[in-house]
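Note that one protein chain of the assembly has been removed; the remaining protein chains are unaltered in position.
Right, subunit A next:
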Amino acid sequence: MTAAGALAGWRAGLASALLGIALWQGLVWATGLPRFILPGPALVAETLWTSRVLIAENAVVTIAEVLMGLLLGALLGGLSAIGLAASPLARALVRPMLVFSQAVPVFALAPLLTLWLGYGLMSKVAMALLIIYFPVTSAFFDALMRTNPDWLGLARVMGASPMRIMWHIRIPAALPGFASGLRLAAVYAPIGAIIGEWVGASKGLGYLMLLANGRAKTDLMFAALIVLAVFTILLHAAVNRFAERVLER
């Protein structure tokens, strides 16, 4: 067995994390930077523990924003893709709009969303939704348009209506595309929520990071960042697992 082969699955992940921590500690020692510029792993771990209640309170808010954004984004993206795939008219009218909306940096919309939806949960959910809507729609739509033409011909000879072809053939055939859109979305959605929090919030990990940064509590900022990264990885894994289950059916 090769060295890479021996490091399969979670062991590889753990080894990689340990290597990252070692490099981080090495950088701290080598540069001798003060702890408010670059705190070491031990200090961050300590802050993670001592500020656990504060971090948890804020993490819950961000997690709620991300999950709601992901759910709504997947739902809206999925329905949009089906609508676009079903109707050439919708494609002609809506697709240019979608492409244009992608040319607008979503980040630039964050202040607007805060203005329209307020400082609370909704502006962050909307931000997460916006950032994942396009990847989900586009991945699912492309898959819906790539249905094996011979399946479609067979279905037509069988006397199927376009709606039933969509439901019984095109959608099930395109689920792998939808799943890859969702995997991307699981990674993007937290970015959306954090940007939303940076622009204006009174709770959440993004808010906590800004606050810690402003008070030169870099260790707290790192701690919040690590929690966010771990959550994103878990979310991605969960979506992956869900997609595999659905596709195996």
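Following the convention adopted for this analysis, contacts are C-beta pairs under 8 Å (C-beta built on N, C-alpha and C of every residue); 3 or more make two chains touch, one makes a residue touch a chain; residues count from 1.
FYI, contacts and distances are computed from a predicted model.
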Inset, instruction - For the chain that's not shown, choose its UniProt protein name out of "Ferredoxin", "ABC transporter ATP-binding protein", "Cytochrome ubiquinol oxidase subunit I" or "Sec-dependent nitrous-oxide reductase". - result: "ABC transporter ATP-binding protein"
Inset, instruction - May I ask which residue of A:32, A:88, A:105 or A:159 touches the chain that does not appear here? - result: A:159
Legend entry - Of A:24, A:151, A:198 or A:231, the one touching the omitted chain in the full complex: A:151
Legend entry - For subunit A, the residues touching the chain missing from this view: 148, 150-151, 153-161, 164-165, 168-169, 172-173, 249
